[in-house]
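Apart from one protein chain that is not included, each protein chain of the complex appears where it belongs.
What follows is chain A.
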Amino acid sequence: MNYQAVIGLEVHVQLKTDTKIFCGCSTQFGASPNSQTCPVCLGMPGALPVLNRKVVEFAIRAGLATNCRIAPRSVFARKNYFYPDLPKGYQISQFELPICQNGHLDIEVEGEATRIGITRIHMEEDAGKLVHSDIPGLGSGSGVDLNRACTPLLEIVSEPDIRSADEAVAYLKKLHQIVVYLGICDGNMEEGSFRCDANVSVMPVGSATFGTRTETKNVNSFRFVKQAIEYEIERQIELIEEGGKVVQETRLFDPNTGETRSMRGKEEAHDYRYFPDPDLVPLVISNDWVADVALSLPELPEARRSRYRSDLGLSDYDAEVLTATREMAEYFEACIAAGAPAKGAANWVMGEVTRALNEAGKGIGECPVTPERLTALLQLIEKGTISGKIAKTVFDEMWTSDKAPEAIVEEKGLVQVSDTGAIETIIDEIMAANMGQVEEFRGGKEKVFGFFVGQVMRASKGKANPAVVNELLMKKLKGE
């Protein structure tokens, strides 16, 4: 029998606020254990949570960027369970009335477009961190660090519209790019700022009812998501083929083996007994607030890509690469604004600039060559003052010297020689010194043309205008 996988994803996005969702403690990563805590996030009796306005703004941004409806009224709820990383004995989350609902993202896998529904986005607080080793004197216990407790999260829940591991990865990558573009998440998957739980089931192709699903927790890289889902699909199909039944359960992905395994045992009857949190008043979001946030949204990658294609005439590939991060897109656009030719700027940003940044281990935000300077360089090429090849030398100099390209060209005498008289003199000398090759050329061996171009360029120290060289050389070799 053939099977069809059905996948839904729950993504936890850690928001890039300075403080926690319900108290003023810092959210800075890497502080010493329990140094960023207060009565609210420690769960002391009587402490009152107060909502961070920025969290709401970020949630609205995420909702708008994923085509959600923003709820005019939403409510926080308590999700009750016991675990040592949860000081209050409940997590403040949203249940019946989440802030965003009914959105979607369009993804593309191998040229095929699919719309993935987004059921809901809600705000909640993170739990603390449990440490099981590497604490001197820990003995047989576990350590609890509550710095992360009360850190703001968005949980973004997709519809079960995803049909393969590749679609799941495409959806996640798109969502990741969006939240980073929006400036609401640092996107750091290793530190857990963007993590994913995958609900997977399989059913016979054409079936109207979904199979029993499993939930694989906390998969924290795109590659692991693909592995975990593929493993889970295969495991479930094999199980059914052998006459077994999939059990609804939580599973854990093991990156070392690429397999998922049951977390049974930890899982006692889940009964969260959600109820509205009486400590937090309802959240009412006016149309004006939503409109203000909408105005502040940056242009998203999809819109940018289509603009680069239609307005700037760039290829799909160029548009894709240039919009990969908001910083790169903004750098590129600053070049265009300064008057750079689109294709030239695209090639340089994707080529030399990216290469130099990678070598230096820097992000484009730290690029020592400003968009204005790069544009000046591109204009020197366009005007024929320097060749593209010399421009690379100038660029390397700009990278280290903080000088304008014009100054470097002048200082180093790199101005391109387009003067036909000067070039003709060089050509005559080269031909006189290589009469053998001249005869070969005239005898029909046109390949030696490249040899002459090389010789002339070398003699001019790379400064001769290649177009002029080609033209004059051809004339003279042919004896015209």
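To be clear about the criterion, a residue touches a chain if its C-beta (ideal position, glycine included) is under 8 Å from a C-beta of that chain, and two chains touch if they have at least 3 such contacts; residues count from 1.
In the analysis below, contacts and distances are computed from a predicted model.
**Q** The complex has one chain missing from view, so what does its UniProt entry call it, picking from "Elongation factor 4", "Aspartyl/glutamyl-tRNA(Asn/Gln) amidotransferase subunit C", "Heme chaperone HemW" or "Electron transfer flavoprotein subunit beta"?
**A** UniProt lists the chain that is not shown as "Aspartyl/glutamyl-tRNA(Asn/Gln) amidotransferase subunit C".
**Q** Check the options A:R69, A:R115, A:K245 or A:R273 and report the residue that touches the missing chain.
**A** Missing-chain contact among the listed residues: A:R273.
**Q** May I ask which residue of A:N67, A:N80 or A:N434 touches the chain that does not appear here?
**A** Answer from the full complex: A:N80 touches the omitted chain.
**Q** For chain A, which residues lie in contact with the unshown chain of the complex?
**A** 17-19, 23-26, 32-39, 42, 50-56, 75, 80, 82-84, 130-132, 135-146, 266, 268-269, 271, 273, 276, 278, 280-284
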